[in-house]
Structures are given as structure tokens and as C-alpha cells.
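With one protein chain withheld, the remaining protein chains of the complex are depicted in position.
After this line comes subunit A, so read on.
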Amino acid sequence: MTGTQPPSDAAPGPATAQARLAALDQRLGDPWDSGNPLGFTAVLEADERAEMFADGESALDAYGLNAEFVPVAHGGRLTRVDHLVEIMRTVYRRDPCLGLGYGFSSFISSVNVWTAADPDQQRQVAAILLRGGKIAAAYHELAHGNDMARTDFQALPSGAGRLLLNGRKEVVTNIQRSDAMVMFARTDARQGSRSHSQVLVEKDRVADGKMSYLPRFASAGMRGVQLGGVEFRDCPLPEHRVLGNLGQGLETMLKSFQITRTTLVGMFTGALDTGLRTTLRHVHDRRLYGRTAAELPQVRSTLAGVFLDLLMSEVFATVSTRALHLVPAETGIYAQAVKYFVSKTLIDAMNRLSGVLGAHFYIRDPHSTNAIFQKMLRDIQPAGFGHIARSVCQMSLLQQLPLLARRSWQPGVPAPDDLFRLDADLPPMPFDRLAVSAGGRERLSSSLAAGLQALSADDPAHREVRRLAEGFVTDLAALAEECSRLPVTELAVDASSHSYDLTARYTTILVAAACYETWRHNQHHPDPFWRDPTWLIAVLHRLSAPAGAVRAPLPEHIERHLFAELTERHEAGQGFGINKNGLPAG
């Protein structure tokens, strides 16, 4: 697929996001049906060959997935990023290689373009995507990892309105088969924060002999994804191929990656959904000691805990994704917190599930019913290190803690209600209102204390919510006190691990606030599960364990409640996340 063939029935596609989601689901069919050419057996066979799943790519071409990445103003279907996440979850549930290798890498590069490029460039990029093409996001160089400011790849001005491309990019998704690349390049030889820019390189305009590809990088997971590299030697590029102004690169990256980092982990929850479903199917079939494994209390407890982790991750990711639309000035904080928290929660949960599957998680035969699990376990790992390492997110949060303590952690104006109301519509994504830094200003954490006033003193469940939630309110005050005294030397990369742990405490408070406020603002939800406070009590309980401590088991009645919901959804073939029946109407 190089995008030269227009996808057959890509545009315009069904109108509403709900309809599109249903159409995609229907097109992909039952993953467990071994006769389905788009089912897990076929997915696994492609993975064994370390190839992209060709039939899956054709199905996504036919659905027109690329149109989901293109704003409506440019002829695509993108208005709400949370809808995009839900649609991509469907893809990640089937095959994360399709998620990343068909879709997400083009989304990363195009978000740079919607955020910073001029209208002409935006039109060009929209045209490439809408005809089914791919655009690689070429940021990474092996020599520098996450340290983007050290990027060596050059696009230095060489006079007469030209840049000269020189150097390499390595381990980049689709770099060889893409039609174009957004490349992060040094446009000024000096050190500094205005020394880089993104350049848009359309392959068919590259002069002969100036660009060559490096051999493919084989990978442990995401094996189908074509990771490659490219090398340029004195390749001229017109200066108007720079996205935005020369030297704006770091700024564009910091803005646009708030969208992509928040949404990437939000999509990866689809892999855990499949991991959980695989495990449930197994324990219901597996007979041990004269009963099914699903009847063992220890097994139920693990499954209920994983279900809770999935819900909690999706609630936090959803609030943070809605924030991109509603409070873009604050999302510099939430994006880091989501990437840090959700990725680890998902990976830990997958690891616990592997314990339940036992030897069966180790089986790789594509025809075995559980083999999809080992693929999901491998494929989910980039949620933690890909597109920025968790610890780098932690570092960025750490540097802002004293400022947050001073500017945000006192009682103040709470976040807007629509951040949490799942049925409230969202304005189109305001790419032009993203801020390079939140400047230590966010309203989610202090919303918790304000929101607790809504609890009734008579209802025992409400009293339990209050008891648990007040722990986080108290901890925020303690954190404010501690962070306001943090010496500057503790805000650099060589900070002690105690200081890094402060960011873990802070992130936990953000998650608690997101979950509490989501519960409080959805008391009209059609599904009683979301109105009932039991899931919330479970979340708060789970988050209350100090970082690194062994978690106390959930109270038995709560575990039973969660396991019953999980079973019901499993039997009904529903999703395990925040939208069990696809997207809510509205």
C-alpha cells in the first residue's frame, strides 16, 4: 500500500461517529471466528511472518481510516479526538500493528501539520491521507533517544531559499513505504530551543540519489510494523517545506504531542480489552479441581482488578482527551500524567493476566485460541516507552511541581462540568489554542475537594466515597507543602527517586479526581453501573495504596459487583471499557 490506489469506498463514510464505529466493527467481524479472514488467526499468521496484516490493511482502506485523522475542514471526518480514540480502540483490539502501522504514525505526523503548517501544506497532507497514503513521523535518532533537543539530522539553510538535508533517522514506523515524511530536523547549527523545525518531505520530490533507506529493524513486539531508517546526503529542499516558522520545531512538537501522547495510550486500552477477553474465555473453559478456573476466588479477584484498571485508565484518558477540546491550555500537564499512569497500569494488568493464563499465555501457534494473548502482551509494551518514555513524562511533571503547588493546588475555580459529562458535546479540536506549557496551571486536582460537597452525609456508600476521597485531598495539601520546599537541584534529571515519587503521588490524585468527577457528573447515565458509586469506591480503594506497596485486596462485595459486571459484558459481547456499547449518542 503506497497510497497510489484510491481506497474504494473511503469517503464520505457514515455520518455520525457511532455509525462509523459500528461500520468498522461490522467490517472487521468476529475476531474469534477462525473462518473470518480478518480474525485473530489471520492476524497471528501475519505476525509470525513479521508482516503487516494485508487483509486488515485492505479493510481499513475500504473503511477509509485515514479520513478519521483529517479535520472536517480539510475534507476528513475528524472533529472529536475522543471519537477517534474509540474508533482506534477497535483497531487496537484486533491488531496493535494495524493501530500503529496503518494508522497512528500518520496521525502523529498530521497533527504536527494541523497544529503548525500553513493552509497549503495542510491541503497537501489532507490530500495524501485521503487518497490512502501514509506519512511517517521521523523524529527519532538512535544516538539521542528521547533527547529531542540534541537532534542531529540537519535541514540547514543553504541560501537561495533552500535547506540541505543531511543525516539519519532510525527506528521509524513506515519510513520506507510512506508517501511523505514529517521530519524533525536541526535548522540552526547552534544549541538552543529555536534550532529545530519540522520539514515536510514528499518522497516523489526528492532528487535522485540523495536519499537511501537503512535496513529494517526487527522488533520483539509490533512485529509486523515496518521500522526503518533513512539517510540523506546534501538533499535540497525548498525552505517553504518547513512547518510554520523556522525554529518553531520544539514548540510545535510540545503542542501537538499533547494530543498524540494522550490519545496513544487511550487507544492501547484496546489491547488490554482483548487480553482480558482472552483470559475470560480461557478460565470459563478450563476445568480444574472439578470446576472451572473462573470459579476460583483468586482468579476472579485478579480479573475484577484488571477490569477495574481498564475502567480507571479509560476514565482518566477520556477526561484528558476531553480536556484537549475544552481546556487546551492545561493539557501540557494531563498529557504527561496520562502517558505516565495509563501505560504502566495497562502493562501491569496484562502481566497479571498472563499469570492467570499460566502456560497458555506462552503458546504461539496461530490456531490456538489463546495465542492472541502473547501478541498483545508484546505489542502493548510501546505504550510505556514509545513516543516518549514514561520517566521523561515524570521528569517534566517534576519540574513543574513547585509551580503547580503555588498556582494550582489551593482551592480555586473548578474545572468545567463538561470535562466529565460523557454525553456533553465537544467543540472541534482547537489546534491553535494548545499551549507549549501549562505554566503550572490545571484545575483537575483541586476539583476533587470542591466536588466532595455534593456527597450526602446519610448514604453509607457516599460516606465511604468521602472517607477514601478525603485521603487524596489531604495528600494534595501535603504534597503542596512538600513541593513548595523542593530545592531547584531536585528538579533536574539527576533528581533523587524520592522526588520522582512525588510525581507518582500527584498523578494518583489526578486520576482520583477524574474518576470522582466523572461519577458525580454522570448521575443521569443510562447505565446504572456508572450511577452506582461502587466502581468509584473500588478505584479510590485501589489508588489509596502507596506507590510500590502491595495492594490490599478489594472488599469482597465490591469484587463481586465488578466480577458480575465483567461477566455480564463478556456474555453480551460488550466492551470492557468506558463505552461498553460503542459511543454514547449525542
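Rule of thumb we're sticking to: contacts are C-beta pairs under 8 Å (C-beta built on N, C-alpha and C of every residue); 3 or more make two chains touch, one makes a residue touch a chain; residues count from 1.
Heads up, the rule we're going with is that contacts and distances are computed from a predicted model.
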Complex member absent from the view - protein name from UniProt, among "Carrier domain-containing protein", "Cytochrome bc1 complex cytochrome b subunit", "Acetolactate synthase" or "Sugar ABC transporter permease": "Carrier domain-containing protein"
Residue among A:L403, A:A424, A:L452 or A:A477 touching the omitted chain: A:L403
From A:P37, A:G145 or A:G192, residue that would touch the chain that is not displayed: A:G192
Residues from subunit A at the interface with the omitted partner, ascending: 149, 190-194, 250-251, 254, 395-396, 399-400, 403, 406-407, 435-437, 439-440, 487-489, 491-493
